[in-house]
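In this view, the complex is presented without one of its protein chains, the others remaining in place.
Per-chain residue numbering starts at 1, and chain names A and B are given in the order in which the chains are listed.
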Amino acid sequence: MNAHRSIALAATLAASLSVAAMHAASAQEAEAPSREHWSFHGPFGTYDTGQLQRGFKVYREACSTCHGLKLLAFRNLSDPGGPSFTEPQAVTIASGFQVTDGPNDKGEMFQRPGKIADRFPPPFPNDQAARAALGGGLPPDMSVLAKARGYEAGFPWFIFDAFTQYQEDGPDYIHAILVGYEDPPAGVTLPPGAQYNKFFPGHAIAMPKPLSDGQVEYTDGTPATVDQYGKDVAAFLMWAAEPKLDERKRLGFQVFVFLIVLTGLLYFTKKRVWHDVKHHPELIESRPPPEYPKS
Amino acid sequence: MTTISAAEPSRRDFLYIATAAVGAVGAAATLAPLIGQMSPDASTIAAGAPVEVDLSPLAEGQIVQAFWRSQPIFIFHRTKQDIARAQAADWRTLRDPAPDSARVKAGHEQWLVVVGICTHLGCIPLPHQGNFDGWFCPCHGSQYDSAGRIRQGPAPLNLPLPPYQFVSDTKIRIGETAPANA
Partner (left out) sequence: MSANSIYKPQNPVMQWMERRLPIASLIHSSFVVYPTPRNLNYWWTFGGILSFMLGAQIVTGIVLAMHYTPHVDLAFNSIESIMRDVNYGWLLRYLHANGASFFFVAGYAHIIRGMYYGSYKDPREVLWILGVILFLLMIVTGFMGYVLPWGQMSFWAATVITNLFSAIPGVGDPIVTWLWGGYAVGNPTLNRFYSLHYLLPFVIAGVVVLHVWALHMVGQNNPTGVEPKTEKDSVAFTPYATAKDAFFIGVFCLFLAWFVFYIPNYLGHSDNYIPANPGQTPTHIVPEWYYLPFYAILRAIPSKLLGVIALLSSIVLLAFLPWLDTSRVRSANYRPLYRQFLIVFFLVVIGLGYLGSQPPEGGYVIAARILTAYYFVFLLIILPLLGLFETTKPLPNSISESVLRGGLSAGASAPPPSGARG
């Protein structure tokens, strides 16, 4: 009734505003990225194997000199639900990286080609080495970058996002950064060493523009443009952050069907159990009232 | 409770039975990941992949210890005397009968590769000790010969043989057996 409706309204507002708040809290003043179409969006979304392989190629050729993927292992490249390289291909990829091993019998650490069980080696031995080599900037490891970045959608879009299952703000952001390099508008001065990026919070990004058209060769006919590279590597990084997405959504569908069936049965069970109480209260063998202390 | 009219017992019972059955399926399905999460995870399984050992640094008579799947593996470069003594033993009378030929690979009799865990209660036996040119386990006194067979003491079985194959005359890969028609 009125009270219930008010309460329901209040509860919905509460939940949505509080969550709105969460998303608003990560607000930075940069322009919001455009929402791309991702193959892995939505309840039946899955990764596109071809896109992930292209994305890996972009990572390998354009990003891996500075950005690590230390939480990923080479064997993950041949796992189901990912780029799905064959095991021999994954072994070959692994051997292309130098991995630190040791100590040997002389007590020294040494470099050797990667094996399939190894994790991706970091491009720099530590943060200080990275900063020293790159003039002060620290390229973040990208293992979970697609989940560590996002942007505020604002009211009321974040409410719709819960229904449309929008979880791709990370890849949208990454793609936007990669295509967002442009000349600074008139009157804007950048700190030394920084470049202007339309979508980076504060607009001054330390990373030099990493991609140009034609830089990475695609052998499957996909256009070799910065926009495409951005999408492919963003999709790859989403897989790197969330390798179980395909399995999660598949299991989710099964769980949903099961829960709908079970909840439906429970609903009819409840109705049947309560039938006589509601419609033939005179037949009920009621419980005697409990002997509570009188207030 | 409620007095139920006798008119529709079968429909009511079917509903309750169906609900209970679906609920039981759900409970079992919920249990599956809870139990499965204790099985070895992907990185553990990957770390248990075969390891290669280069045999060329081993002198005759030398025993080294490698690790495979967190288990110690003894690799024994047997001398001709070790081989002779192992072959001469009356293997049929042993507690765990096995001829020396069953303990090594054909054409590579000088190499003995066994799991270095005593089959009694799991200690690691000490090499080149005991009365049988093999190993002596200090925990309870088991003694193994130069083919890793139990000769004395409480252990019930010979030192186990891990799966392994020769990828060349001087290199073995522990954790993999050669394909049957190799």
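Definition applied: a residue touches a chain if its C-beta (ideal position, glycine included) is under 8 Å from a C-beta of that chain, and two chains touch if they have at least 3 such contacts.
Everything numeric in this text was worked out from a predicted model, so none of it was measured.
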item: Option from A:Ala132, A:Leu190 or A:Leu251 whose C-beta touches the chain left out; value: A:Leu251
item: Residue among A:Thr86, A:Gln128 or A:Gln165 that touches the chain left out of view; value: A:Gln165
item: Which of B:Gln37, B:Ser70 or B:Thr93 contacts the chain that the document leaves out; value: B:Gln37
item: Missing-partner contacts on subunit A, residue numbers; value: 1, 3-4, 6-7, 10-11, 13-15, 17-22, 24-28, 43, 71, 76, 140, 143-144, 147-150, 161-162, 165-167, 169-170, 201, 241, 243-244, 247-249, 251-253, 255-256, 259-260, 262-263, 266-267, 269-270, 273-274, 277-279, 281, 284-290, 292-293, 295
item: Contact set of subunit B toward the excluded chain (per top definition); value: 1, 32-34, 36-39, 41-44
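Note that in this section only the chains that are shown with their structure count from here on.
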item: Subunit B residues touching subunit A - in the complex, by the definition given at the top; value: 1-4, 12, 15-16, 18-19, 22-23, 25-26, 29, 42-43, 46-47, 49
item: List of subunit A residues in touch with subunit B within their complex; value: 73, 75, 115-117, 258-259, 261-262, 265-266, 268-269, 272, 276-277, 283-285
